[in-house]
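Note that one protein chain is taken out, while the other chains of the complex remain in position.
Take a look at subunit A:
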């Protein structure tokens, strides 16, 4: 229904490609800046220790079946005992890390905003101003008219199909689209990955609590209480001897060399 517009090929050369380059370079710069501004997160000894204890308790629940019953019970007792079980009785002082009490959190948030949101807004605005007044590209799927004011900033054509978008939209498309390029060039976990950062900020509320340790202990205690010992080695001899041993290829002439 919409007439096919033929865009000036100059647009391709001087608009589309430059925007791609600009976005990419800005992303790379953002990555290196974020590395420079990164503050080391120092964990206290207690936090490291506690996290390992929780892991050990979990392993006991999951793999306790590989050790003898007595050994399992002994460890369960150590963790869950009424009087002096570790999980039951250890209370840690928990300070919820809100921006007010924890100054480093505040600076982290600020740094995050400066390196990510600010450049995006600035560059987006600049591109909109520089490359305004013409259509940049067409998105391959049809859009409704409601998208027009958003995607066609600066183009005052009422009859133009909403699929034709301005350069600002192309810029934002690039910001998200170049994510995989960043992974290729900067490696995983790079600071230019905008969408990942925004995802993190959203789930950040959940992660920001460095797992309230007391709650974690309580949860482990409950889970461990419910765990029973099902010895995995109950019928191991019968299982083993149900067939001959596989001795193929075991005795080759070469022994691997040691240190000398």
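Assume a residue touches a chain if its C-beta (ideal position, glycine included) is under 8 Å from a C-beta of that chain, and two chains touch if they have at least 3 such contacts; residues count from 1.
As a working rule, contacts and distances are computed from a predicted model.
Only one chain is not pictured, and the protein name UniProt records for it, out of "AP complex mu/sigma subunit domain-containing protein", "Regulator of G protein signaling 11", "ER membrane protein complex subunit 2" or "Fructose-bisphosphate aldolase", is "ER membrane protein complex subunit 2". Considering A:59, A:122 or A:184, the position touching the chain not shown turns out to be A:59 (whole complex). Within the complete assembly, residues 43-45, 48-49, 52-53, 55-56, 59-60, 63-64, 66-68, 71, 233, 236-237, 239-241, 244-247, 250-253, 255, 257-260 of subunit A touch the chain that is not shown.
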